[in-house]
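Removed: one protein chain of the complex. Kept in place: all other protein chains.
Read from first to last, the chains carry the letters A and B; within each, the first residue is number 1.
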Amino acid sequence: MKRTQSSDALLEVQNLAVEFRRSEDIVHAVNGISFSVERGKVLGIVGESGSGKSVAMMSVIGLLRSNGTIKSGSALFEGKDLLRMSQRQLRHIRGRQIGVIFQDPMTSLNPYMRVGDQIMEVMLEHHYGTTKQAFDRTISLLTELGISEPRKRFRNYPHEFSGGMRQRIMIAMAMACEPDLIIADEPTTALDATVQMQILDLLKRVQKQRNMSIVMITHDFGVATNFCHKILVLYAGQVMEVADTRTFISNPAHPYTRGLRNSVIELGQRGRKLEAIPGMTPTLTSPPTSCSFADRCPLVSDQCRVELPKLREIGEGHLVSCHRAEEVISHGY
Amino acid sequence: MSSIVQGAQVRRRPNSQSKQAWNRFKKNYFAVFGLAWVVLFIIVGIIGPWVAPYSYSATDFLNVNQPPSALHIMGTDQLGHDLFSEILYSIRYALEIAFGATLVSFFIGVALGLWAGMKGGIIDTIIMRLVDFMMAFPAFFFDLILVVKFGRGMGPILLAIGVVGWSGYARLIRSLVLGLRQGDMVEAATCLGASPLRVARLYLLPNVLSSMLVSLAFGIPNDLIAQAGLSVVGMGLAPPMPSFGNLVAQAGSMVLGYPWMMYFPAGVFALTLLSFLFVADGMNDALNPKGGY
Partner (left out) sequence: MATELLQVEDVSKRFRVRGRTLHAVEKVSFKLSPGKTLGLVGESGSGKSTLGRLALRLLGVDEGRVLFQGRDITQLSNKQLRPLRKDMQMIFQDPQASLNARMTVGRAIEEGLIIHGIGSKSDRKERVYRVLERVGLPFEASYAYPHELSGGQLQRVGIARALAVGPKLVVCDEPVSALDVSIQIQVINLLQELQQELGLAYIFIAHNLAVVEYLSDEIAVLYLGNVVEQAPAEELFKKPSHPYTQTLMKSVLKIPEPGSEEQSLSHIQGEIPSPFSPPSGCSFHPRCPFAEDICKRKKPEPHMVGTGHLVACHLAN
């Protein structure tokens, strides 16, 4: 793959491949993906379950499950390869330079610890200021993240908060040490629609104010197109398409991307026939040798079934791995 | 037609569920080793008394405290009993008490637990308070009282251990049933028109069975220990009937001079307990596999 080394890349992942051992076979969850996260930008990683979107990011920050192995790749973060680091070194980076937000704040927060202490803990762990400074910073973070009466709420336990408020606490923890990068793994999926919007707005605001980078892992096309600068579509552990959001909306070049886009139900579509993508997402038990989407693709040709499409550039910063991308753009389907 | 799921994508089930569980069990070497020992233990328990070279009560005062030899492969104790024969008999009694007592507690526990979980309300409250009482009361102490009251024979000890040990099973079954009863599965069955009895038989029981078997397997070593414990304080099977507890207790005072008296019974007993635990653990992994990769 041709790739220009962009000078403002904060995280540069190259050729990452991850496998999982199962009782009878091996699942090829991530199959050689490359992408970069630019400073001050939001990258959306979009995919369905089993696409490898979470696995890819979690292996980059050393949170891979024990039956998983990183087979190849590098992940340069500020010039250092995260995949070559020990857990000890990674612990130093996680929370300090890379913050993480998970889908379900209730299971990621310690139920027996006051939320304020949990936020302070992150800073103290990484020697980010004195206890006094950590406390002041916690209060100002809580205020900034829209939690009223922060001094009182500092002393509450996670179960005393609503779902949206808990997610704000998680964001505060992720932001505690002013990291350069935040990885958000489906941060709004478990929330009610109205609250989801609040959290997205909030994340967007702090991202802009602090010029942070965010990697937003989501299955929701709506979230990705409204929140991210650049979008990466994963399918069966491979990059299907990468483009900035504008290109993505106006000119999706991969049939899978088009299918996903048509799968978003918007208001006012009563009576319109919805175009479903037939079939189901594959679980790869051997490395792909042809296009993984071929079985579900409306444009499938003989070539697709025998030749693995390369990720190629069809426009500025617009990469797609489909033999027939040009036809997709010119004709739609 | 909206969409077709290709037939090839539905994996044909290679084997029945029990076969799959056995395949998982086989991969756990500790469990397989444990199972082999347990099977040997059971076989010896059945045929032991017939193959034992001496009677457990045959005293031979000319050959007391003998070290292992060709005649007495595990040596003799201070009364000249052949230790090997004593261990063979111990295995038989341990087996009877362990399986018997465990089954007694198991049936009491399953019946009460199912009843409490299905019915709820006042019946649940009464049964669970009874469980609390049984758990709060030191089981070993309760065993002692029952043995003192009813004697040190095989039957009374079996019942004493059995009657005392049901509370754990009851609690487990009840919590399992309760969890299932409030879940979607039972609601779906009710929605299809299934009667409560049908729900219990086809939905609840099959789903708690594997956990029940595992807890049963974990219960056996517990009861073995309880039995041995009774012997150690002199309340187990009345001598001269041998039991692991008796043998170990006796050997305790002689261990400095005649260590084999301790090594053999304690070794066999420990290995047996460990084997049961390995088997139980293996069953747990085999019967309740966690999905996904």
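Criterion: a contact is a pair of C-beta atoms (placed from the backbone, for glycine too) under 8 Å apart; a residue touches a chain by one contact, two chains touch by 3 or more.
This one's a predicted model, so the numbers in the text were calculated from it and none came from an experiment.
For the chain left out of this panel, the touching residue among B:Ala194, B:Ile225 or B:Ala238 is B:Ala194. Within the whole complex, the absent chain has one touching residue among A:Asn15, A:Gln269, A:Thr285 or A:Gln303, and that is A:Gln269. Considering the complete assembly, subunit A touches the hidden chain via residues 48-49, 162-165, 192-198, 200-201, 204, 219-223, 225-226, 246, 249-250, 259-270, 273-278, 280-281.
Summarising the interface, subunit B meets the missing chain with residues 1-7, 10-13, 17, 183-185, 187-195, 198, 202-203, 206-207, 291.
To be clear about the criterion, only the chains that are shown with their structure count from here on.
The mean-CA centres of subunit A and subunit B are about 49 angstrom from one another, to the nearest whole unit.
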